[in-house]
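Sharing a structure below in structure tokens format, with a few things to ask.
Missing here is one protein chain; the remaining ones are kept as they sit in the complex.
For clarity, chains are labelled A and B in written order, and residue numbers in each chain start from 1.
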Amino acid sequence: MIDFAFFVEIIPTLLSGLPLTLQLAGSSIAIGFVLALLLALARQGNHWMLVRPIRSFVAVFRGTPLLVQIFLIYYGLGQFRPSLQAAGLWWLFREPYWCAIIALSLNTAAYGSEILRGAIQAVPRGLIEAASALGMSRFLTLRLVVLPLALRQAIPSYSNEIILMIKGTSLASIITLMEVTGIAQGLISQTYRAVEVFVAAGAIYLTINFTIISALNALETWLTPYRVRA
Amino acid sequence: MMDTLHILSLGKGGWGGALLLAAGVTFALSVLGFLLGAVFGAVAAGGRLSTRALPSWLAKGYGTVFRGVPDLLTIYLLYYGGSIALTQLGKFFGGAGFIGLPAFATGVLAIGIISGAYQAEVYRGAYLAVDLGQFEACKALGLSRFQSLRLVIVPQLMRHALPGLGNVWQLVLKDSALISVIGLVELMRQAQIGAGSMREPFVFYIAAGTLYFLIAAVTGSVFRYGEARAWRGIVHA
Partner (left out) sequence: MKVCRLAAVAAALSMLGFMHTALAEDAPKAITIATEGAYAPWNFTNADGKLDGLEIELANDLCARMKIKCTIIAQDWDGLIPSLKVGKFDVIMAGMFITAKRLETIDFTQPYAIDPGGFAVAKDSELGKLGVSTEKFKLDDEAASKAAIDKLKPLLKGKVVGVQAATTMLEFLKKYFGDTVEIREYKTTEQHDLDLAAGRIDAIFAQKTALAATLAKPEFSGFTLAGPGFVGGLFGAGTGAGLRKEDTKLKEMLNDAISAAIADGTIKRISEKWVKTDVTPVK
């Protein structure tokens, strides 16, 4: 019933898209994390000039589908080539690769900033007061007290976000990038064996995600040794 | 500017009507998928909470697979695999012809299965958050298992589940855009058709994004209202 020979045949082809999938996911998770952290910190300041635009940015990117964002950034902005060229940005928006990374990074930055904001707020007030009583500067408090605690607290929620991003890269096939899902679609058009191809591709994503979850769980355990039961 | 208004107008030659209609399809698809997901989610949560190995193992597998595989793949798989399975089922019942699963039904099923995996986690967490004393009180009152669930546990469980369900609902609404890939003319697909036909991608994707945003905002406030109601009379710790 199950044709193992066929799986053996298609898996190497599908894996040839893995580097692109991992590149897209890796770059956008990294860029998105830096942006998310900056946004979360900027919102701590409570200045309306900073808070309002950030809140709108977060609301827009969390309130619309990633697919719309990718299409808008790729095909939508493609219409404005003269203006983008004048601004010296066309080289960036010309390439589907960069458009995908921009869309994925902005999307994960919006979700990530909310996760990090919650985690920063969850740092006990007393610890921050203690730091200032010790004469630590705001920056030093942030670096030595607030961020280490907040980042550790954010790991479980942030690992969900990372999984969502890995899954999100599958949408890049829609703007001509041949990552794992794109290659899977190509294979189907050649073999017309949709079920087998999608099962194989699904197994690849599951493996990536399972590895990431295990790694992040291990990281969390390592960072919170006192919570481990004897 | 006039061009944009004309493209999006409700009158003849305008795409406004088509986009609004498609937004309605998106809404219907999301609501039905979410409700179906509630059924799957409740069953899977029951499985996870079971002390027996097999239901617990199956429920865990369901959650891992459908939260770990890209939703786009799940949708494609159901679209192609669903019709094959249904045809086999039809043959089993004595039918000889092919049976196709319509795109809308596939979409509802796909969203149901995907969101069920997320909803299961929400229900499980909410069940565990209900005070153990409540279960003991039910026993003391001599309520049957079903009675205690219906009258005591579920109403309290929903209180804890609503914020999580609100998040899953937002996820469902956005996932519904992926159903466009199997040809169902919902909001995203309609925007793509419009963008290609009129060669105005920016206008159409902005319009679609705005409609998604409005649906998300309005339904989000419904969830917040529900949450406020569920917690009425109770002072937050």
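One rule holds in what follows: a residue touches a chain if its C-beta (ideal position, glycine included) is under 8 Å from a C-beta of that chain, and two chains touch if they have at least 3 such contacts.
Note that the structure is predicted; figures quoted are calculated from it, not measured.
**Student:** Touching the hidden chain in the complete assembly: which of A:Phe61, A:Tyr75 or A:Tyr111 does that?
**Tutor:** For the chain that is not drawn, the touching residue is A:Tyr75.
**Student:** Among B:Ala23, B:Val181 or B:Leu211, which residue is in contact with the omitted chain in the full complex?
**Tutor:** B:Val181
**Student:** Of the listed residues A:Val123, A:Met136 or A:Met178, which contacts the missing chain in the full complex?
**Tutor:** Hidden-chain contact among the options goes to A:Met178.
**Student:** Can you name the residues of subunit B that touch the chain not displayed here?
**Tutor:** Within subunit B, the residues touching the omitted chain are 13-15, 18, 79-80, 83-84, 86-87, 93-102, 104-105, 181-183, 185, 192-197, 199, 201.
**Student:** Since one chain has been left out of the picture, which residues of subunit A touch it in the full complex?
**Tutor:** Those residues of subunit A that touch the unshown chain are 75, 78-79, 81, 94-96, 174, 176, 178, 182, 185-186, 188-190, 192, 194.
By definition in this document, only the chains that are shown with their structure count from here on.
**Student:** CA centre of subunit A versus CA centre of subunit B: separation in Å?
**Tutor:** Averaging C-alpha atoms per chain gives centres 22 Å apart.
**Student:** Subunit B touches which residues of subunit A in the complex?
**Tutor:** Touching subunit B: residues 59-60, 62-69, 71-72, 75-80, 163, 166-171, 174, 181, 184, 194-195, 198-199, 201-202, 205-206, 209-210 of subunit A.
**Student:** In the complex, go through subunit B and note every residue touching subunit A.
**Tutor:** Contacts found on subunit B: 64-65, 67-74, 76-77, 80-81, 84, 170, 173-178, 180-181, 188, 191-192, 195, 200-202, 205-206, 208-209, 212-213, 216-217.
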